[in-house]
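Just below is one structure, and these are the notes that go with it.
All protein chains but one are shown at their positions in the complex.
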Amino acid sequence: MKTRRDFIKISALAAGGLAVLKPALSFSSGFFPDEEVPLDESEAQRTPTICEVCFWNCAAFAYKDRKGKVQKIIGNDIDLHSKGRLCPRGTGGPGMLYDKDRLKKPLLRVGKPGNQKFKEVSWEEALDFVAKKTREVGEKYGYESIALLDHGTTAHHFEHLFKSFGSDNTAEPAIAQCLGAREAGFINTYGAGIGSPEPTDLRNAKCLVLIGSHIGENMHNGIVQDMSTGLDRGMTVITVDPRFSTAASKSKFWLPIKPSTDIALLLAWMHVLIYEDLYDKDYIEQYAYGFDELKAHVRPFTPEWAYTKTDIPPQDIRKTAYEMAKAAPSVVIHPGRHTAWYGDDTQRTRAIAILNALLGAWGKKGGYYFPEKIRIPRFPHPKYPEPEWTWKDITKDKYKGAFTGVTNILIDASLPDTKLKHKIKAWYVVATNLIQSIPDQEKTKKALQNMEFVVVVDTMPTEITGYADVVLPECTYLERYDYLRTTRHKIPQVALRMPAVEPMYDTKPGWWISREIGLRLGLDKYFPWKDIEEVLDWQLKQVGSSLEEMKKVGVKSFEREEPLYLEDGEDYFFNTNTGKIELYSTDLDAMGYDPMPVYREHPQPEDGFYRLIYGRVPMHTFGRTINNPLLNELRDENHLWVNPKIAKLLDLKTGQEVWLRNQDGVVSTFPVKVRITERIRFDSVYLPHGFGQKNKKMGRAYGRGAADSEMITRVEIDDVTGGTGMRGNFVEILVEKPQKEEAES
Amino acid sequence: MRYAMAMDTKKCVGCGDCVVACQTENNVPLGYARDWIVEKVEGTYPSLNLELRSERCNHCENTPCVRTCPTGASHVIEGGIVKVTHDECIGCGACIQACPYEARYFHPDGYVDKCTFCDHRTSKGQDTACVAVCPTHSLTFGDLDDENSPISKLLRNRKWKTLAPEAGTKPNVYFLI
Partner (left out) sequence: MKEELIISGRNIPNIDPVLHIWHWQIPLYLFLGGLAAGLLFFASYFYIRGRGNELKTSVQIAPAFAPFFIIIGLLALLLDLKHQLYFWRLYTTFRIESPMSWGAWTLGVVLPLSFIWPLTYLKEMKKYFSKNFTFMYPIVSWVDTFIKSIKPLEKLIKWFTKHRYGLAWVVIVISVILGVYTGILLSAFNARPLWNTSILGPLFLTSGLSTGAALIMWSSKSVKERIIFSRIDILLVAVELFFIVHLFMGFLASGAVQIESAQLFLGGEFTAIFWIGVVGIGLVLPLILETMELFGFHVPISIPALLILIGGLIFRFVMVDAGQVTRYLY
C-alpha cells in the first residue's frame, strides 16, 4: 500500500520532472506578454480558419488581440467537424504560430548530402535550385521518378504540381501507416471506403465497439464528442484493448485481449451472431452476398476456441455479442483509424466490416450513415500529362488491394538495390516527418541518401529536414489560404481557411511555393491564376457563395441530395462486383487472397521481451506538436507504462529512466521514464507516440522521452495493401544505457 | 446567485483542452496553470477503475484564502467567485498556504493569481472558457440558486463528490461520479 507521500512523488514525475529545465526556457512571463486582460470577443477581430494541427481539420475562428496577435482560436459553431469546440491541439494553435523554433528562412544544404549544415538563402535562390534539380532529375530519369511524400492540406498544392509535371507517385504515410487497410477492408465489403471523418452515427448509436481504438486519447474531435454524447444517452461501449485505455474506462465491457488475436475474437462474435440466430436476417438476405460461405467458414470459431487465443472468457464474448445484437442496427463496430498492425490488417478490418453487416448497421440510423459532400469544380486548367508509369506499376503486382500510392513501396523504389522495375530518384517531402511517421528508420535513411535530391516543405525543423537538400519554410495554417474544405458529413459543408495574420519571418504559403516551382518549370498553363484568392472566389461562386461571404461565415452548409440512411427494405446497389455487401469478397478471391478473414497466429514476445504497444496522447498530434509551447506544457515527454508485476520482476521504480532495446538489437537513443501502472498488460509495455525527437532545433521536444518509431524495425506488411504493420515489435527494458558498441552490434 | 461548476468524471477523457483554453483566454503565463487534470487509477489488472478530473479553484463557500489575506486583495465577488485584486496583493503567500487545493500560485509579476471562473465572461452570461471548449461536455457552469439551471438539475440527478470536504471549505466545484 502506497502512502500519500509516494503519490506526491509520482505526481512530481507525472508533471514531467521539468523543474530543472523550465527556468531555462525563455518564456518565463506570459505567452502573450503584452496582454494583461482577457480578450473581449465582441471587440476582437476574427477570421475564419481551418485547423491544421491534425487531419480532422475543424473549422474555427482566430481571434486577435489589440496588437494584432492571434490570442485564441474558437471552434465555428455550425461546423460539423468541431461543433464549435476545438480539441486541446486546436485550442493550442497559437502555440504553433508563435513557436520560436519554427523554420524561418529557406535553407540550402552546404556541402555533401547527409551533413546537417545549411545556409539561409533567399526564396529566389531556393526555388531556382528546386526547379533546376527537378528538371535535371526529370530529364535524366523521367519526371515519374520524383516522388511526393506528403500529408495534410498543403499536400493538395503539391499533388497538383506533380500531376502538372507528370508524376503520379504520391503517397501519404497516413494511408500505408494508418488507414489504408481499413479502407481496403470496407471497399472490399461495401464497395465504399470509410473516409474521414468516419461516418459513424454515434449520436444515435446504442452500442459502440472499439477494437483497439483509443478514442479520447486520439482526439478525433467529432468522434470524441459523439462518443461523449452517446455515453450521456446510455450507449453501451465495448472496448477491446490490451491496455486499460481511457475509452476502456468509459466502457461497460472492457475485453483485455491478448495482443494480435483480434481476428479470433471477431470470428467468434460472428459465430455467436450466426449460430445463435442473432444477426439481421432481412438485411443479410436483401443486401449481402456469401452468407452461407461465411456461416460455414465461422463454424469452428466458437467463443471457447477464441478463449484459447484471446484470453477472453467465452461468456464475455457471448455477453458482448448479445449486447451488440440487442442494439442492432444502432450499433457501430468502429473501423478504427490507425489499422496497420500485424500484416493481416485488411482481413481484420474486413472482419469488422462483416460484423457490421451481420448487425445490419451499414446505412442505418445509429450505425453508419451515408456521408455526402458538395462537389466544387476545379479551377479550369489543361489536362495533366499522362505519366509513363505510376505507383500502380510497382505496387499492384504484389499488393493488389492497394488503392493509392504506398509510402513504403515508394521508399523501396528509392533504395539503391531496389528490385522494383521502376526507380525513384528524388523526393518532395511535404508536411510529414518521414523519420517518425514511417517504420524502419534505417531503411528510410538509406533511401534518403540514395536520392539525387530531397526538398522538404514544412513549418518546423523536424528530423526529416536534416536530410533535405533544400528546406522550404511554409507558413502555418494561421498565416495562409488553402483550398476549400469540402466536408463529407451528414450535411455537406464548405469551409474556408484564410490568413489571420501575415506570414511571419520569411515563410510562404504552400500554394505559392508550388506555383512558383511550377512557373519555373514552365508549367504556367496549369497555374492560370494570380493568387489563390482568385481560385477560391471562382470556386465558391460555382456553388452560389463567394470568398466575401465565406470570409464572414467561415462555414457554409448545403442541402443533401440523397437520404442519410437506408429505408427499411429499400433497394440499394453496392459498388461491388455482386452489387451486394460482400461477406465473401469476390475481389479478394480473384486477387488470390482469403475471401473471408482467417485467423493466423502472430509471433509473441520471448522471455524478457514485451510487446511494444504505442498510441496517442490527446494533447499532441504525433510528433508534430511536441514543440508547441502551449501543448508542450501539457505533456513534454512520454512515459513507458509497465505493469506492476513486471516492475517488481525487473525492480523498476516509477520515474526511473530506462532504455529500450528491441528484438533486432536497436537501442532507444534517449531514456524514458517508467510509469508503473495497472493500466497495461503484463506481456506488453505502452509508449505514447511522438516523443523522443532528435532534431536539436526543436528546443522543447529534443530528447524528451523515447521514440516508439525508433523501436519499430520489424514491419509486417499487409499482404493486400502493402501497409506497414508495426505492432509486432518486442522490447526489453534496460536500466542502464548500453555501451555504444553493443548498441551497434 | 451562487455560481458553481459540475465536472463529469465519467465523460472526461483528460485531454487538457480546458487547460489550454484557460491559458489562451486568460493569458496565463507558460509554466503556470489555473486548471489541471488529475488521473486516479484503482484496482488490479483487469479489474480497474479510472477517474479523470479537471480541477481548478473550488470557489469555496468557506474561503480560508480570503480570510487569511492581510490586505483584502483576496475577496469574494457576486456569485461567490473568489478573486484577487492584483495591486492590493503583497505576495505574502498566505492564501497559497491556506488553499487545500493548491489552486493558487505566484504570477511571475509577483501577485497571486488563480481561476476567476472567467468572471469577464460569466458576468455576461457566457460559459467559462474551459466549459465552452470542453469537447466531451464534461463541464457545466451555472447558478445553484436557480433550481432549474442545468447544473442544479445535474446535481440533483447524479451522484457527486467534492474534493477534500474534510477541509471544511464547502467547495463549489462538484465532481459527478
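As written, the chains take the letters A and B, and residue 1 is the first residue of each chain.
Heads up, the rule we're going with is that a residue touches a chain if its C-beta (ideal position, glycine included) is under 8 Å from a C-beta of that chain, and two chains touch if they have at least 3 such contacts.
In this text, all values refer to a predicted model and were calculated from it rather than measured experimentally.
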item: Touching the absent chain when the full complex is considered, from B:Cys99, B:Cys115, B:Ala129 or B:Leu155; value: B:Cys99
item: Contacting the left-out chain in the complete assembly, out of B:Cys57, B:Ala73 or B:Cys118; value: B:Ala73
item: Sole contact to the chain not displayed, among A:Asn169, A:Thr677 or A:Thr713; value: A:Thr677
item: Absent-chain interface as seen on subunit B, which is shown; value: 14, 16, 19, 31-33, 36-44, 64, 67-73, 87-94, 96-102, 105-106, 109-111, 163-164, 166-168
item: Chain not shown, touching residues in subunit A; value: 2-5, 7-16, 18-19, 22-23, 619, 633-636, 644, 676-678
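The definition used in the following text is that only the chains that are shown with their structure count from here on.
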item: Complex contact set, residues of subunit A against subunit B; value: 14, 22, 25, 27-32, 35-40, 71-75, 85-88, 91-92, 94, 215-217, 219, 221, 224-225, 227-229, 231-232, 244, 246-247, 249-250, 254, 256, 618-619, 629-631, 633-635, 643, 677-682
item: Residues on subunit B engaged by subunit A in the complex (per definition of touch); value: 10-11, 13-17, 19-21, 23-31, 33, 39, 41, 43-46, 48-50, 52, 108-109, 118, 120-121, 132-138
